[in-house]
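First the structure, in the form of structure tokens, and then the observations on it.
One chain of protein is taken out of this complex; the other chains stay put.
Right, chain A next:
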Amino acid sequence: MTALFWLIPLALLLGLTGLIAFFWSVRDGQFDDPKGDSSRILTDDDHPIVDD
């Protein structure tokens, strides 16, 4: 039974962490442009390495 005293708060804490992460991502604008983000991954913005 004592396991519950650890596990329930732990489970809640993990869930809460996920919730906070989600809030952060909404505030950060990660859900603002699903269409753009899905195509942004395809843009090749690497530049060739140039030796000075």
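Observations
What we mean here is this: a residue touches a chain if its C-beta (ideal position, glycine included) is under 8 Å from a C-beta of that chain, and two chains touch if they have at least 3 such contacts; residues count from 1.
Criterion: contacts and distances are computed from a predicted model.
For the chain that does not appear here, its UniProt entry gives the protein name "Copper-translocating P-type ATPase", which is one of "Copper-translocating P-type ATPase", "Endopeptidase Clp", "ABC-2 type transport system ATP-binding protein" or "FtsX-like permease family protein".
Although one chain is hidden here, its contacts on chain A can still be listed: residues 1, 4, 8, 11-12, 15-16, 18-19, 22-23, 26, 31-36, 39-40, 42-43, 45.
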